[in-house]
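Part of the complex only, each chain left as placed.
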Amino acid sequence: MGSNSFGRILTMTTFGESHGRALGAVLDGFPAGVPLSEEDLAPYLARRKPGGHYLSTARGESDRAEILSGVFEGRTTGTPIAMLVYNQDAHPGDYEALKDLYRPGHADYTYEAKYGIRDYRGGGRASGRETIGRVLCGAVCMQLLKELSVDVFAYTRSIGEIEADPARFERAAILESRTAMPDREADEKAVACIEALRAKGDSAGGVAECIMRGVPAGLGDPVFDKLDALLSHAVMSIGAVKAVEIGDGILAATAQGSSHNDAFAVSMGSVTKKSNHAGGILGGISDGSDIVLRAHIKPTPSIASGQQTVTKDKKEVSLHIKGRHDPVIVPRAVVVIECMCAFVLTDALLGGMPAQKDAVLAHYRR
Amino acid sequence: MGSNSFGRILTMTTFGESHGRALGAVLDGFPAGVPLSEEDLAPYLARRKPGGHYLSTARGESDRAEILSGVFEGRTTGTPIAMLVYNQDAHPGDYEALKDLYRPGHADYTYEAKYGIRDYRGGGRASGRETIGRVLCGAVCMQLLKELSVDVFAYTRSIGEIEADPARFERAAILESRTAMPDREADEKAVACIEALRAKGDSAGGVAECIMRGVPAGLGDPVFDKLDALLSHAVMSIGAVKAVEIGDGILAATAQGSSHNDAFAVSMGSVTKKSNHAGGILGGISDGSDIVLRAHIKPTPSIASGQQTVTKDKKEVSLHIKGRHDPVIVPRAVVVIECMCAFVLTDALLGGMPAQKDAVLAHYRR
Amino acid sequence: MGSNSFGRILTMTTFGESHGRALGAVLDGFPAGVPLSEEDLAPYLARRKPGGHYLSTARGESDRAEILSGVFEGRTTGTPIAMLVYNQDAHPGDYEALKDLYRPGHADYTYEAKYGIRDYRGGGRASGRETIGRVLCGAVCMQLLKELSVDVFAYTRSIGEIEADPARFERAAILESRTAMPDREADEKAVACIEALRAKGDSAGGVAECIMRGVPAGLGDPVFDKLDALLSHAVMSIGAVKAVEIGDGILAATAQGSSHNDAFAVSMGSVTKKSNHAGGILGGISDGSDIVLRAHIKPTPSIASGQQTVTKDKKEVSLHIKGRHDPVIVPRAVVVIECMCAFVLTDALLGGMPAQKDAVLAHYRR
C-alpha cells in the first residue's frame, strides 16, 4: 500500500499539492447506505480553513468539496468515494524566491534528498493543505459514527503557555472561540499572546486534545494494530505534531501502579472503571471508557523574523519569509486530528466485526 | 494485512502466548546475503529477559532462539526467516486464580470483550513475552544496519522521578547497569527507589529514549507513512507505552518558531543543521541528523498490594496479585524499543530505494 | 488495503461510476523525474474508447484525461498522481427501465446482494468504464518502461472462432485494424462475423494476448506474489475475463516434461532458453524471455435478443436490452490488459530492487 493511503478495512488515499490543480481523497471500504452529501463535508472544511479566524493566514481559502463517485441518490453505495477541492486562490508566484533554498523547519531539504525534485510552491505536497483529503474522509466517517452514537470531538488545550482550564470547559466554545479552545477566558489570553508573537514575526505551538466517547468495548487489535498505536500513527502523521499521548500519557511515567491502575467496578449491570488513567484503551483494545488523545504541535515554521539557511548549491544565506502564514496552526489542526481519530475508529469498528465465530455465523445465517 | 504483522517492504509477523508452546516471528522481505546465525540473536534476547537484572521477575526465562528457515550456509537467502523460542519455565497453574476476573491495567477485560474467549495464562497474547518476536526481527535488522553504519541504541532515561543526567552519559553503562541507564549514579538511585516500591507491593514507570545515528537524509515517506508516524506506531504498539515524543516532543508545544526551527548550514561541503529540535525528521523524512525518540511507559500493572476489580459474572472482588512480576519494566522494554526502531529504519531503507527514476534506471542498467 | 486499490510498492486506486460525475485513479509510489503530460495519456484512452471502431458502441465517449497532482514542470515528483475523466455523454435516463431488474451476465444481482443498494445507471461501478482508471495508470507506467526498453503490447488473438494467424503477424495492424488484430485478413473476417451477430442481436467473446519483452531476469517474488500470479490477478480482475494462461497455458496440461521443459543454453555469454513454453516465468520470477499472457473474454452480456430474468421483487420477466452496446468488447479490452500488465511489471521492477544486500549497500553508499 502506498504511503499516501491509510487504513485497513477502510482506506483513504489522498493526493494534491498546495498550489497544484486540486487536492482530494478516495475513501474505499465505507459501507453502503449512509446518507452523504457535499453539504455534510462543508462544516469540516470550514473549520480547517483559515477564513474563520482572524488569527489565521489571510489566504482566503474558499474550499468547496465535490463528491465525484460512490454516492447515489443521497446515500453511499459501498464503492469508493472520491472527493476533491480545486485550488482557487493560489499565488504560486509568491514562492519563486524560495525555490532554490531550504526553509528551516520545513520539508524542502528532505523532499529533495528523497526525490531529487520538489514542487516548491507553498511546500507542494508537504503543505498543510495536504490535510484537506484527511478532513474530507473524516467527515464521511462522522456520518456513520453519529448513527452509532460515537461522539468524537477535539479542541485546543493550550497555545504556548496558555492552557484551557478544565473547570471552565464549555463545549460550544470550541466552535465559537477564535482558537478552538473550550474555555473562553483562555481563548482571550491566547489571542493576545498570538498577536504579540505576530507583531514580532514569531510563532507558537500548542496542544490539541481529542475525546472519543461512546466507543464500545472490544475495538482494536492486539500487538501491532493496537487502537492506541493506530491513533498515534494517524495523528503523528499530521505535519507539525511532535508528540502523542494516550490517557495520562507522560504522567504515567512518574506514576505508581497502585494509583495508575484503573479499578474495575460493576455499575447498572455493566463492567465499568472507577477512573480512566488508561485513556479508554487496555492492551490496544477499547475498554468502553472515553478514549483520550493529546497531540503536541510545534510552532509554525514559516516566520517573518530572520533565519539562517542554505541554498541548493550550498551557500549559506539569511531568510525572511514573507506572505500569509498562521502564527499558530493549532486551531486549524484540531479538526484534522478529530477527523483522523474518527477515521481510525471507523476502520476499527468495521474491522471489529469478524473477531468471533458466533458473529460470523450469525451474519451469514440471517 | 493482519494485526500481528507490521511493516511495508519488510514485514514481521509475530505469534505466541505467554504460556503457550512457543513464541516467534516470521521476517519477510529481508535482503539476501546478510550473515545471520542464532548467536546473533542471543544478546538481544538476553537484554529482554529478566534474568540479567535482580530487579526483575524471578521467572528464569532461558530463552533460546531457533532459526527455522531463510538462512543457508550462514547467510540470509531472501526467503522468510522464521524464528522461535519455546516456552520452558511456564507455570500456567499460577494463573488459575485469575481466570475468572479482570486484572486492572491488563487486557483481560478487553480481550474478552473482543473475542469472547481468552487464554488467561499470564496474559496470553497480551503478555510482555509477546515482544520476543519483535526482538528477534529487530536483531536481524541490526545485522544490515551495522553494515550501513547506522547505529541504533536505546536506554532508560528515567525511572519514576529518577532521571539520568546527560552530563554523566556513558554508553557502556547502558548494557552494564541494572536499569539500562547510561548514568551509573542515577542507576544506583533508581535501584533503591525500585526496591522501596517492591517492598510495599507497588510499581513504577519511566522513560526510554532511542537514538538513531547515521541515518542518511531522504528516508521515510510523505503523508501517512512519515518516518516519525511509523516510529510512533511501532513504539506505541508495545504494551505499556502511553506517549511517544520525537525530538523536542512535548517541549515543542511551548516553544516559539524562532528558537524551535533548526537553522541549516554548510559543513565540509554538506548540508547540516545547527541544532536538532526536530529530532532528525522534517516532513516525515530523515534529514541526516540523529533521530531521537522517547517512549513514556506506565507502571507495571501487576502489583502485590490490594486492588478492586470484578469477575466475569460481574461480582466486585478485591485482588492481590501474587507471583513473579517486575516492579518496573522499563529496563527490559529498552531493547524492544531499540528493535522496533531498527525494524522501521530497515523497512524505510529498503523502501527508500525506488523513489527516483534515475535510481531505478541505474539498478536495471547495471 | 481497499478492494479498489491494487499493487504493492506502486499502488493504483480507482474510482467512479459509469454515469457518475467522473472516473479516475490515484497512482501512488511512482518514482520522481519521469516526464508526464496529459498528452501521454490520450492515446491509451483513445484505444479504450469505442469511437475509433465502427464495431463498437455508438456512445461518443470523448474522454479527456486531467492530471490533478503529482506532476510539476512536466515531470513526476514522487507524490501521488491523481487523474480523472469527467463523464460527458451520459444518458442515465436510458437505464430507468433496468433499475428494478437484474440483467443476466451482469453484476446487478450480486451488487445488490452485497450492498443492498446499487447505482443502476449503466452498471454503475460494475461497468466497463471502470477501466478508465486502470488505463490512466498503465499509461503512466509505460513512460517508465519505455526508458528501460521494456516493450509491452497486447492484441486481439481471436474473436469467436476467427483466429489471427501468427504467420501473418504485423505489429502495425494492431493499432490500425478495427479489431486490434495483428492479422489484417483475420480482421476482415472478424468484422464480418461481428456484423452478423449484431444483426441478430447477439454477441461474441474472444482472446487477447499480451507480450512483455525486454523484462530483465529476476523480477517477481516467490510464493504468493509470483509474477504470473500477480499478472493473473490483474487480468482476471478485468470484467468479462474468464480464464488466464501463461506461456503454453492449457496446453501444458497435456504436454510431457521432456518437451515442455525449456532447455537452458549460453548465447553471447548470457544464459538463454532454447524455447519458451514457460512464458518467461519460472518459479514466479522472470527468466529474461518474453512473458506471454492470454485472457479469454466472454461475450458482451448486454444483447438485444430476448432473455429471461427476474425483478427485485422476484417476478420473472423477459428482457430486451436496448441502447448502445458493443457486440464484442475484446478490441477495447486489449489496451486494458496491456495497461494492467504494464502496471504489474512496473510494480515488480520497483519491488525488485532491494532483494540483495549488495544492492542495498551500493544504493546507500553512493
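As written, the chains take the letters A, B and C, and residue 1 is the first residue of each chain.
The rule is short, and it goes like this: a residue touches a chain if its C-beta (ideal position, glycine included) is under 8 Å from a C-beta of that chain, and two chains touch if they have at least 3 such contacts.
Please read all numbers here as calculations on a predicted model, not as lab measurements.
Engineer: Once every copy is counted, not just the 3 shown, what does the total come to?
Structural biologist: Counting every copy in the complex, the total comes to 4.
Quick note on the criterion: only the chains that are shown with their structure count from here on.
Engineer: Centre-to-centre on C-alpha atoms, which chain is most distant from chain C?
Structural biologist: Result for max centroid distance from chain C is chain B.
Engineer: Copies chain A and chain B touch; is their interface built from the same residue numbers (over half shared) or different ones?
Structural biologist: Mostly same residues: over half of the interface numbers shared.
Engineer: Just to be sure I understand: the centre of a chain is the mean of its C-alpha atoms, right? Then which chain's centre is nearest the mean of all of them?
Structural biologist: Most central by this criterion: A.
Engineer: Could you tell me the distance, in whole angstrom, between the mean C-alpha positions of chain A and chain C?
Structural biologist: The mean C-alpha positions of chain A and chain C differ by 38 Å.
Engineer: Just the number, please: Cα centre separation of chain B and chain C in whole Å.
Structural biologist: 44
Engineer: Indicate the residues of chain A shared as contacts by at least two other chains.
Structural biologist: Expected reply: 1, 3-5, 8, 14, 114-117, 125.
Engineer: Which stretch or stretches of chain B touch chain C in the complex?
Structural biologist: Result: residues 9, 29, 31-34, 76, 78-79, 144, 147-148, 216, 222, 349-351, 353-361, 363-365 of chain B touch chain C.
Engineer: Which bits of chain B are touching chain A when the two form their complex?
Structural biologist: Going by the criterion above, the answer is residues 1, 3-6, 8, 14, 102, 104-107, 109-111, 113-117, 125-126, 130, 158, 160-161, 197, 201-207, 216-226, 228-230, 232-234, 236-237, 239, 242-250, 252-258, 260-266, 269-271, 274, 278-279, 281-288, 296-303, 305, 307-310, 314-316, 352, 355-356, 358.
Engineer: Using the touch rule from the top, collect the residues of chain C that touch chain A in their complex.
Structural biologist: Residue list for chain C touching chain A: 1-5, 7-11, 13-17, 20-24, 26, 28-29, 32-33, 66-70, 72, 75, 77-82, 84, 111, 114-119, 124-125.
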